[in-house]
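Here the complex is missing one protein chain, while the rest keep their positions.
Up next, chain A:
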Amino acid sequence: MAFTKNIKAFLNDTGDIAGFAGQFFSTGIKPRFEVLELLNQCYIIGYKSLPLIGLTGFIMGLVLTMQLRPSLVAYGVESQLPVMVGIAIVREIGPVITALIFAGKIASSIGAELGSMKVTEQIDAMEVSGTNPFKYLVATRTVATTLMLPVLTVLGDAIALFGAYIGVNIRSATSFYLFFIQVFRSLSFGDVLPAFFKTFFFGFAVGIVGCYKGYTSSKGTRGVGSSANSAVVLSSVVIFFIDLLAVQLTDLLGLN
């Protein structure tokens, strides 16, 4: 029973979020634009997430390399290690892990921030002060996450590849130059572009889910806490669904 109830709640949420996203396109991105607030949010959302994304990216690249090595050694293709790691990072692990970390950090903070603004009537106060809170709060944050996640992913991938280079060098010596030549020679546009484009959708999902959960938060600290929490859970799930769709789509289009 609880299970069907959960599924129903999930579907309800999805429908409401689709409506919320519709509102974003119909009213959120029309003039007048809140440019200052958008830049502020890009700084908060993008720049301040960079250390975390960089750290996790580095460790991910390093660990992935060390884990892959034994299998490749067993098949006698240890020299292909940079190629394997490069493809894994650029095509899948980089975008998805970055998006998940981003969801954990940003969706929760947006959910909590807008949630507490909602329950303390700060959103109403904005509206009374001649500001459309949907534009000022939701549109700016969603645009910021949509633009910043791709940037963070590119940087995260680069740092992860650097981690992989260190990982390769733990057991065998490769020059930095040779490593990157090997990685980039094996990558084609079909590897890079779809992976890059889907991060825009990941970013949009994180922003819109975080804002939706905050904006519809119920009263009290529990309401705010649970909107922060469910923002992370739901946006992570949505990221996997988008990933699933994206891989089917690139497959159909023959980009693989």
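FYI, contacts are C-beta pairs under 8 Å (C-beta built on N, C-alpha and C of every residue); 3 or more make two chains touch, one makes a residue touch a chain; residues count from 1.
Quick note on the criterion: contacts and distances are computed from a predicted model.
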item: Undepicted complex member, UniProt protein name, chosen from "Protocatechuate 3,4-dioxygenase", "NADP-reducing hydrogenase subunit HndC", "ABC transporter ATP-binding protein" or "Secreted protein"; value: "ABC transporter ATP-binding protein"
item: Omitted-chain contact residue, chosen from A:Asp13, A:Glu78 or A:Glu127; value: A:Glu127
item: On chain A, residues whose C-beta touches the chain left out of the figure; value: 113, 116-117, 120-122, 124-132
